[in-house]
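Everything below concerns the one structure shown next.
A single protein chain has been removed from this complex, and every other one stays in its place.
A and B label the chains in the order they appear, each numbered from 1.
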Amino acid sequence: MKTLLNVVVLLLASTLGLALGWSMLDLPVAAVRLPEQVTAQLDMSGVAHPVTAVLLNFRGYDTLLEIAVLLAALLGMLALPRHVAGRENRPVPASTMLQTLARLLVPLMVLVAGYVLWAGAYQPGGAFQAGAVLAGAGVLLHLAGLLPAWVTLGQTLRAGLAVGLLVFIAVGAAVMAQGTLLQYPPDWAGALILAIEANLTLSIGLILAGLYLVLTNSGERA
Amino acid sequence: MIFDLLLAAALLWSAAQALTTPDLFRAVVLFIIFGLLMALAWVRLNAPDIALAEAAIGAGLTGALLLDAVGHLRKKQRERSP
Partner (left out) sequence: MSAALVYALTGAALFVFGVAGLMLQPHLLRKILAFNVMGSGVFLVLVGLGQRAGIPDPVPQAMVLTGIVVAIAATALALALARQLLDLQGEMRLPEEELDKDRLDV
């Protein structure tokens, strides 16, 4: 019975795949040409890289919602039961080699994150990539035993987690005085985008690192 | 174009293996490999931002989360069996 179900599911899935593939081969030429529209408005967006312009200016609302979703996922994980802090929870420092490597690499990773954030205005980069590098640094520090997993979050940490979303909302609301939500004035667009991206990098780095550091503690103590 | 076809085949093969292999650790490692091949695909699609994000977040952080889960699962199974 179970094998029959497996076969039926596989048959239906293959039919779906064939239908998708066939429809893709038959598509007409696109009516709307978005790259040209983005390039036409790129000077007024405040940055020189089209993907950053789309992410932070033209579709800034999507990015705002995305950072809210990221924070909500972390809050969801924090709402589940976790191991209570105790003596067995202190991080065990790993071998000297790993510790030395972590101590050498993490400042470099922070520098790379800062560079990627700054370079996002002119070339591929931006807040998300920089935040991901910071999160990697956090995971590396935890694996080397230099950073404990998160149990209860202090006030500074909570502020750091929330600052990206809050600054984004604040800037988006403040520019409503001269336009709609998130409509930056063209002279200030570059500076506002950099301010938003810097706070976003900090928050994304902390949240992504937090996703790992809270997960290692997830579940009830046996 | 040959490179794109080979990369597509490698993507499909690593994904299929990751989903069907019986060992869970091997499945997660194959998923990390799949993520890194995806980063290559993004480069071929002229999307370097996505390649950076996929390598760091898709392969790196998701791989770390999954490996942590597999380790926890194995520890629980070892505690239960003897």
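Before moving on, here are some points about what is shown:
Here is the rule we go by: a contact is a pair of C-beta atoms (placed from the backbone, for glycine too) under 8 Å apart; a residue touches a chain by one contact, two chains touch by 3 or more.
The model shown is predicted, which means the values in this text are computed figures rather than measured ones.
Within the complete assembly, residues 1, 4-5, 8, 11-12, 15-16, 18-20, 24, 27-28, 31, 34-35, 38, 41-42, 44-47, 49-50, 53-54, 57-58, 61-62, 65-66, 69-70, 72-73, 76, 80 of subunit B touch the chain that is not shown. With the whole complex as reference, residues 6, 9-10, 13-14, 16-17, 20-21, 24-25, 27, 29-30, 34-35, 38, 50-51, 53-55, 58-59, 62-63, 66, 69-70, 72-74, 76-77, 80-81, 128, 204, 208, 211-212, 214-215, 218-220, 222 of subunit A touch the missing chain.
Please note the rule applied: only the chains that are shown with their structure count from here on.
Inter-chain centre distance (subunit A to subunit B, centres taken as mean C-alpha positions): 19 Å.
Interface residues of subunit B, counted against subunit A in their complex, comprise 47-49, 52-53, 56-57, 60-61, 64-65, 68-69, 72, 76, 79. Listing the residues of subunit A that touch subunit B in their complex gives 51-52, 116, 124-126, 128-129, 132-133, 135-136, 139, 208, 211-212, 215-216, 219, 222.
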